[in-house]
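All protein chains but one are shown in place.
Chain lettering (A and B) follows the sequence in which the chains are written, and residue indices restart at 1 in each chain.
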Amino acid sequence: MAELNAKVPSGPLSSKWSRYKDHQNLVNPNNKRKLDIIVVGTGLAGASAAASLGEMGFNVKIFCYQDSPRRAHSIAAQGGINAAKNYPNDGDSIYRLFYDTIKGGDYRAREANVYRLAEVSNAIIDQCVAQGVPFAREYGGSLENRSFGGAQVSRTFFARGQTGQQLLLGAYSALSRQIKLGTVKMFNRHEMMDVVIIDGKARGIIARDLITGKLERHFGHAVVIASGGYGNVFYLSTNAMGSNGSAIWQIFKKGAFFANPCFTQIHPTCIPVHGDYQSKLTLMSESLRNDGRIWVPKKKEDAEANRKGKLKANDIPEENRDYFLERRYPAFGNLVPRDVASRAAKERCDAGYGVGPTGLAVFLDFKESIGRLGKNVIEERYGNLFQMYEKIVDENPYENPMMIYPAVHYTMGGVWVDYELMSTVTGLFVAGEANFSDHGANRLGASALMQGLADGYFVLPYTLQNYLSGEIKVARISTDKTEFAETEKNVRQRLEKLMAIKGTKTVDHFHKELGKIMWENVGMGRTEARLKKAIELIRKLRAEFWKDVKIPGTPDELNVELEKANRVADFMEMGELIALDALDRKESCGGHFREEYQTEEGECLRNDQDYKYVAAWEYKSEGNFVLHKEPLVYEEIEVKQRVYK
Amino acid sequence: MSLLGIFLMIFLVVHLGINLCLLRSDGGAWFNAAAHFMGTNYIVKVFEVILFGGFILHILIGTILQIQNWMSRPVRYKVTNKTYTPFLSKYMIYTGIIILIFLLIHFMNFYFIRLGWVSNPNITAEGEPDFYLIAQELFVQPAYSLLYIILIIILGFHLNHAFQSAWQTLGVNHPQYNGFIRWFGTIYAILIPLGFIFIPLYFLLIR
Partner (left out) sequence: MKLILKIWRQKDAKSSGKFVTYNLDNISPNCSFLEMLDILNEQLISQDKDPVVFDHDCREGICGMCSLYINGRPHGPDDAVTACQLHMRKFRDGDTIIIEPWRAKPFPVIKDLMVDRTAFDKIIQEGGYISVNTGGAAEASSILVSKKNAELAMDAAACIGCGACVAACKNASAMLFVSAKVSQFALLPQGQLEAKERVKKMVKKMDELGFGNCTNTYACEAECPKLISRSNIARMNREFFCAKVS
């Protein structure tokens, strides 16, 4: 394989994107009608891309596994979306947003991509407002901003605690309009099973109709994967039950490189695990940390008493409380970035200071802010979150401190893409959380929504057009072609192979086992020994899975267990790659913390000398991956140690 | 439905006004005069046609909508719905049907007599049907009065939901006025039936 070419345009950073747009190739309206694009996923990136491409005049087919495109998991994002509008006049700018994102990502993201992200952030807000997204407003009618996730400026736009929902519904409405106009064809309850490659270019997909179980062939001049992240490899995560990494894993097997798989983000404010039967973890917005103070008991015996239910949080006197974030990071206190906050909580719990029945929780206390601001203000700000907490935990958070624990939330890693968001397979584009591009080793709060919509509304419509300008002479390829038949046959064989196992253990059993291995060994604190152990355990589990999984029913009908098995089979391989990448990266940065590489204070010890690159993995065969490196070159910024003290 | 309903509710006020004439101890002079006026005045005749139209449309549309509503859930739930809803709101079609039956009885006793479809021995000096006597004859029978009272109470139930519902359908819903609409509707749905009920009670108990 040749050197990775990111195709970053030349020229000064701030004019790269406009230069790209000025010089890119266009497709005339008559030809657009003759070009088909397949989009997989209807989240922020997928829906916005499909809607925009449909508006431009392309023929779009869009797929989602849910019953409606409106259900994609972008809907669950709570906090907000960043933009460099500088409405509050607090000194924000495109450069600052760019800089904060690069720094927040611990200098492991591609500079030009991040700059472009910051550059188009303002247009996203314009677009969403025009669509009727009900952002929060000031009394004067102007848009309200808040500070979020450790930023020193207020640049986050929000719609109560449901920003993701509102942005997704905005994209969904734009998509619905195109569906009505006939430019986009919707395939709901369809799962992409594989990509079809003809003469080295992505030309379509094999999809499974989840209701009939039928395999379908779909042609496209280009294919866009916007299927989200792979956090469910950990089983328990804040992802939706159906969120999966199969689309990206299948294209990985077909030649798309997978970048930085070990960069997974653990979110600090989730509701702790309460039992074995638990199916997912519920996130509570990071904004809670604006007014809540995080603490554990100072004395181990107090923590132990609390775990046994003998000592209530409120009975622990002030002097015996350890506000460990405020103690360790006086400048940022409870508002340090997610990776830092998560790790600090884990460190306390591991040291024996954890609270709650499992000992895997820390307190998030609002007593002080309720005293200072009044219960009303807290209720106005976080009422829905408090209510949600009470519903789940059955405890009143106005009176007792909340209990929180970190949970897997977001995956910064993903399919390697160049500046045009094209993977190493020609004509195969990847957008949103599914790609690796903009967040480096750690994503800042309110940046995921920004990236998803940037890719879909403002990047892909240009770069895809540039690519398709070279495809205008390619007539629609019949799906009877051998490559389609061959790919479909492979998919069928795989499903039949799964069905034929007829073992004794359920899919969920294996998924939970995998999750445990991942969380314990490839979670927040990683060591060489544990990572090696994880790889071994995963391999063993995978072999067992292929021998002993039990799937009822047949592949030719609605078969939820088969759907799950197919996804878990991919996670089984993916977990190994994550561990392998984590093993290879002998440094700590962002969400990737290797215990061997830390400062004396227990902070990330980055190694820019040896690891300032994107690790792009190539698939050779099962468990056999080859590493390619894309060096990260920073022209505009000085690489510094990330300090939040 | 809502517009027709509001129209019919206004009519009820007029109807009650006339009925209350029965309470005057004048041997039915006022009441019969009113009945005479209602039966002969040409403007009233025009309104009568509109009123009948209103009734028929209200019943017709109500029936069609109800059939559509039943059809929109071809397979029913095993467990009947336990959602909290205002008790009477779900039974408008049934209270409506009862009111329709009542209306037919009512027509037999009064309106059809004027049309001469039903024979009637009570004649006033002017040779017109003496509706005062007819009413008196009916109301002094406890069974009839009781039935009348029950049916009027059911009418009250129908009206109670009808009033606020009509405004909701017309789009009149504002936090500042919703309270008033509900209050007024309830008062209306109590006062109008009370007025009607008072008449048989008067004939039965007081006179």
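The criterion applied here is as follows: contacts are C-beta pairs under 8 Å (C-beta built on N, C-alpha and C of every residue); 3 or more make two chains touch, one makes a residue touch a chain.
Predicted model only: the values in this text are computed from it and were never measured.
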Touching partners, among the displayed chains, of the absent chain: A, B
Touch with the omitted chain, as defined above, among B:4, B:21 or B:92: B:92
Touch with the omitted chain, as defined above, among A:16, A:70 or A:439: A:70
Chain not shown, touching residues in chain B: 65, 68-69, 71-86, 89-90, 92, 161, 164-165, 168-175
Absent-chain interface as seen on chain A, which is shown: 48, 51-52, 55, 66-71, 73, 75-76, 85, 87, 122-123, 125-143, 159-160, 162, 165-166, 169, 172-174, 176-177, 179-180, 186, 188, 211, 238, 240-242, 274-275, 277-280, 282-283, 388, 391-392, 394, 457-458, 461, 504, 506, 508-509, 550, 552-553, 557-558, 560-561
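As a convention for this text, only the chains that are shown with their structure count from here on.
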Distance from the mean Cα position of chain B to that of chain A, given in whole angstrom: 64
